[in-house]
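Below is the structure I would like to discuss, written out as structure tokens.
Here the complex is missing a single protein chain, while all its other protein chains stay put.
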Amino acid sequence: MEDRSRCEGLVIRVNRHYVFEEERLADVLATLRPAPAGWVEIARELPPARAAIDALVARAEQDAAFRAQLVGDLEGALAREGVEPEARVLAELRSRLG
Amino acid sequence: MAGSDYLDLRLGEFLDSLSAPAPTPGGGAVAALTVSLAAGLVTMAARRSVDSWSDAPGVAAQARALLARAGPLAQTDADAWHAALAALEEPRGETELEERLAKAAEVPLAIADTAADVAELAALAAEMGEGTYRGDAAAAAVLAEAGARAAAKLVGLNLTVTADDARMVRARGAAEAARAAAARALDSGP
Partner (left out) sequence: MSADVSDAQLVHRCRTGEAAAWRELVDRYSRYVYAITTQGFRLREHDAEDVFQEVFTRVYDRLDSLRDDSAVRPWIAQLTRRLCLDRIAAERREQPADELVSPEAEAVLADLDESFAVHEALSRLPAQCREVLDRFFTRDESYRTIGDALHLPPGTIASRISRCLAKLRSELDGRSVAV
């Protein structure tokens, strides 16, 4: 029986006629391929990104001038906090600032 | 044949398509399929060698993986080549042309790399496999070498690749590794 799975743009055909268990294990291993490195890095950096957003929002709530400056340059503010101004992070910050 | 994956065609249909006066399928597709066929031979030889070769199951697993890696590259090569030809024939920006040509070089490079690995496995099978099937393994090594050399040539013909380009160095390295493996396979006694 043939099973086509589309993965990372390539069609990987898996013929499930195994003679050895090692062959089947190899196919099983191959189904868990690395996620794109950029995706993984964004997810890994979620805690510091969240902490930076929390700090910026807290400060913006206390300081109207800072809030105005922040709204005018979200990317710069995040970068100064050491956080990659990635689209989702920017979206969350915009949402939190209202 | 537009709209069909080569791997879905009957062998006769593919041969007809190959012979037709059209740019694809061409040398890259045939190189990929040759490497895939060679990997199939190695899989068979390893599967028949379990009684005499403890590594046979692992070699069969690797050969299957390389077969699955090489086969789809036939269509991928044709698609990349079509895209590159389209960019050459129609007025497009320099960047897009370069990108498409670079992509067209990546596929034969992948074919060459895979071919080198198949040749290596074939050489192992020719040395260690069950006697009856060592000839098949040696044939696989020679076929894989041919695939590697053909693919390396195609890398070199790409307009974006120069003689000392890293991709050309890699392609030549793969062809040389395949050559050495095929020589070992042919030297292996019955």
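Note that the chains take the letters A and B in the order they are written out, and that residue 1 is the start of every chain.
The criterion applied here is as follows: a residue touches a chain if its C-beta (ideal position, glycine included) is under 8 Å from a C-beta of that chain, and two chains touch if they have at least 3 such contacts.
Please read these numbers as outputs of a predicted model, since none were measured by experiment.
The hidden chain makes contact, of the residues B:L41, B:A65, B:A126 or B:M168, with B:A65.
In the complete assembly, the contact with the undisplayed chain comes from B:A177, out of B:A32, B:A104 or B:A177.
Only one residue from A:E21, A:D54 or A:D73 touches the chain missing from this view: A:E21.
Note that of B:T24, B:T43, B:Q75 or B:T114, the residue touching the chain absent from this view is B:T114. Touching residues on subunit A toward the chain that is not drawn are 5-8, 21-22, 25-26, 28-36, 39-40, 42-44, 46-48, 50, 88.
For subunit B, the list of residues touching the undisplayed chain reads 54-55, 57-59, 61-62, 65, 69, 113-114, 116-117, 120-121, 124, 173-174, 177.
Rule of thumb we're sticking to: only the chains that are shown with their structure count from here on.
Computed centre separation for the pair subunit A/subunit B is 35 angstrom, with centres defined by C-alpha atoms.
Residues 10-15, 19-23, 25-27, 30 of subunit A are the ones that touch subunit B when the two sit in their complex.
Subunit B contributes residues 5, 7, 47, 50, 56-58, 60-62, 64-65, 68, 71-72, 75-76 to its touches with subunit A in the complex.
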